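A single protein chain has been omitted from the complex, and every remaining protein chain is retained in its original position.
And now, subunit A:
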Amino acid sequence: MPLKKELKKVLVIGSGPIIIGQAAEFDYAGTQACKALRQAGLEVVLINSNPATIMTDKAMADEVYIEPLTEDVVKRVILKEKPDGVLSTLGGQTGLNLSMALARSGFLDEHGVELLGANVETIDKAEDRQAFKDTMRKIGEPTIPSKVVESVDDAMDFAASIGYPVIVRPAFTLGGTGGGIAATPKDLHRIATRGLRLSPIHQVLIERDISGWKEIEFEVMRDGKGNVITVCSMENFDPVGIHTGDSIVVAPCQTLSDKEYQMLRTSALKIISTLKVEGGCNCQFALNPDNFNYAVIEVNPRVSRSSALASKATGYPIAKIASLIAVGFSLDEITNDITGKTPACFEPVIDYIVVKFPRWPFDKFVYARRTLGTQMKATGEIMAIGNSFEQGMMKAIRSIELGFDTLSVEKYRKASDEEIVEALGRKDDERCFVVYEALYRGIPMDQIHAITMIDMWFLDKLRHLAIMERDLCEKGIGDDRAAERITVARQLGFLDSTIARLTRLPYNPKTCHVELPEAVEKQIKMKPYASFKMVDTCAGEFDAETPYFYSTRDSENEAEEFLEEHASGKKRIMVFGSGPIRIGQGIEFDYCAVHCAWALRELGYEAIIVNNNPETVSTDFDTSDRLYFEPLTAEDVRAIVETEQPDGAIVQFGGQTAIKLTQHLDEIKVPILGTDPKYIDAAEDRELFDECLERCGIPRPKGGTVFKTEEALAEANRLGYPVLLRPSYVLGGQNMIIAHTDDDVREYMGIITSHEIKNPVLIDKYLMGKEVEVDAICDGENFLIPGIMEHVEKAGVHSGDSISVYPPHTLSEKVQQTIIDYTGKLAKELHVIGLMNIQFVVMDETVYVIEVNPRSSRTVPYISKVTDVPMVDMATRIMMGETLKDMGIDHSGLHPVKDHVAVKVPVFSFSKLEDVDTQLGPEMKSTGEVLGVAKTFEDAIYKGFVARAGSDIVRSGAVLLTVRDIDKPEIIDIGRRFHALGFKLNATVGTAKVLRENGLPVHVVRRLSEARPNIGDLLENREVDYVVSTSTKGRQPGIDEVKMRRKAVDNSVTLMTALDTVRALLGCLESKSALADIPLVDITKI
């Protein structure tokens, strides 16, 4: 079946902001969809509220709406653009839910719009718990004893009838939000209550816990003709019970015989055929390790995180094929891009093993509950490819960037055997390290297996790594088996730097080799650097042209061969990606890396991408000329350099991950394109940077560096409170606090000094000013600022967590001019070639610089889109030798200001992370962002708030105000404004007193720790619509205020912890605009 004839124009719905459970994988899927549809000759209209994505780029679709993803807004886009079809399965749960709502209400039919990729019946059968169970029963596929309930009492009754423990799964929530395992009636009461509330249809599934069964996934595809194929099977390292997004996953399945494999494969194909899915589908199974019993756990009839992983693991582009199927093509009509000859209607086979490792945000959220369960907590993931599990695992550990190069963790090495055995029972993010430690010290595998139920196969493989690490450490090269040991260690995935560390031999950072005695060296037959093999979907059966490689320690180097056969004579430039998505280093950097690769290719260079994140567009094999799926460490990169012999490397676009490679690349004489490494260092090093500011005559908040608590106290008092404390060399404001008292300083230094402290702690006077941010493109001579961004929240709230407004709406002409001047001075002083990001604080008309990053920043995608300045493209051209003048920019300074306002609003994933304090501060907490674009500030921010919430703002009701003393003067006006809007005021005693003294009617609410009814009841009964909460103390989950804020989040009550945010919201409420009246903006027409 070729393209459906009636289709000319298709609407693609994106997945919105990055949140836990719905992340960059949908940018990858959506980008592939847009590309595939346009190649098929269709006009593509896109709607997505997320400005940080590639898919919302002008180049990706014919019309691009960065607008709130609500039913009303999508309807308006449909009315305006009149598409013939809506693609529903590429935008995650958000896109799917929206499409279904439009279809169910009859809107699509009414307007002659075809629902593509899914039909309502299919989705209901897969997503509605009871309908799904009934369908499975009808076709004879086993499911787990379970019942859909709509009340806590029913949940308790059913659990009593099937026995504890039971699993609670809320219907229609993404990433399993609100789910959990309940071991007791008390647990169940708590989890079911929350689950019911979070489910949009007020349903949860209670099911029997099948802990210890294997968790197996199949990615399958089906076309309109009924052709079905399996793309990839995956096996979870952890048995069922831990969300697959939080599990270490391998592909293909390792411990299943063909009988078991085919049994589940047949089941998956039967399911997709029964559901009549047209596109991709993910089927999750639980398999009893002791017999052939299995159960279907979950079916996702859409493109998902797992499908992105399966695509990268096999090379099979699921999202692209799913899009083509949705518009009418059948699998046998689509070509397999990898071989270029064979059809897409086949099953990939691989000749390597893939290990996926999640990246959790617990390094940021030190107080978060690390327990893993049915609710996903990871913000991102990495994928590693090797020809053994051991090699894959070692690469994974390096890719995840937690500072480890083996699975050994110091604190577990120091623990007693009893502590280790106890820790084995904890299902948290560190369990694989605990398992490794247990194996390292020889705790029997049977015992580990009995506690963890992790398959013996995985345990045995980890044991190999433990044996090797131990031998390297204890035997080193001290016996006659040294050469063999080193050889095998390298094959298992140990880096030379790790071998050197463990054997205490010297390491040459230039060659990246451990320096072995000649006698040993002579016996080693291995090539000095890793070789590369191709990912080709067919295990070598066909000649493939895919420029997609991974390293092994074999002698044959397919990448080298590829380079010889495809010699283009073009110069080769390496571009580094940013690794796993984590708070502070998100999808924005992928946007930059991808644009850089595109720009390079357009300029006639070969772009080589190195990255390890399977969710992203940068790791799509056709983004670059060659893709190396590898860890981003100096030594891993060294091997690629050896093969590629690049003419240059670009580190500006891969966040801090890439910046960290600068020194090594410089040492081995790979030219760093763009800003010279010594100036990168000057911006990162506190002292050098201070000198630089002094030379430029630019003021910065006073401050110093300290190592000890006493020094910190003295310095804090010298500067005067409040002060900002942070470790030097940080990312995303990690471990940064604002201290208001000596006690705060003591608490902070206590935590910091409990770890070994290598770098000093920075302590700065904290200025309560306006925060302003600028990204600039510089060519060494001239500079261009696409736009100045003003933050709504005062300095002190991390820039990534602030609402950012373009153009600035309160800055004076003089201040703006100063900002432009300072930017020019710093660009010159730091000899910036390419991009730089500067953060300013403006206080009493004085402009201070607080930070300079000589690299791309998270605001680059957004500001590029709203100012129509292709920043990455221009920066890349500059790095390759062009000047701003060449591009028609004659004068340094600010790009002409656009006549619209664009507001970037951060989005948080607090509901997924238990015990995390939601109060905003200098530590970044947001996972994503949305954009609102309109003619006025109020309208733009209004759109932003709607986009963040996914629904219109609440215009009447009640608020709860509870603020710390220093905020009390400001709360009066806020209270007054809420009151004037007709909101009922609630407040805690202190805040209430201030409000009452100022003549406002206010209801006093007791604190959480006081007698009921108290704040808790107010929140649980959802008697308030907004909560405004600030407190001097925070972070620790035991604190009353933190508990209260958690309660607000867990009860889905809008919570604000910065008064500036509240004022912005009030501005929206007070303006008479209705969402329906604010025009839609097609950013391709800006």
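Basically, a contact is a pair of C-beta atoms (placed from the backbone, for glycine too) under 8 Å apart; a residue touches a chain by one contact, two chains touch by 3 or more; residues count from 1.
By definition in this document, contacts and distances are computed from a predicted model.
A.B. asks: Tell me the UniProt name of the left-out chain, picking from "Hydrogenase 2 operon protein HybA", "Indolepyruvate oxidoreductase subunit IorA", "Nickel transport system permease protein" or "Carbamoyl phosphate synthase small chain".
C.D. replies: Matching the unshown chain against "Hydrogenase 2 operon protein HybA", "Indolepyruvate oxidoreductase subunit IorA", "Nickel transport system permease protein" or "Carbamoyl phosphate synthase small chain" yields "Carbamoyl phosphate synthase small chain".
A.B. asks: Out of A:Val349, A:Ile751 or A:Ala980, which residue would touch the omitted chain in the full complex?
C.D. replies: A:Val349
A.B. asks: Which candidate, A:Phe172, A:Phe237 or A:Tyr261, sits in contact with the chain we can't see?
C.D. replies: Touches the omitted chain: A:Tyr261.
A.B. asks: For the full complex, which residue in A:Thr230, A:Ser551 or A:Thr675 touches the chain that was left out?
C.D. replies: A:Thr230
A.B. asks: For subunit A, enumerate the residues touching the unshown chain of the complex.
C.D. replies: The list for subunit A reads 225-230, 252-259, 261-262, 265-266, 269, 289-291, 331-332, 341-343, 345-353, 387-389, 455-457, 460, 464, 468, 481, 484-485, 488, 533, 538-543, 554-556, 558.
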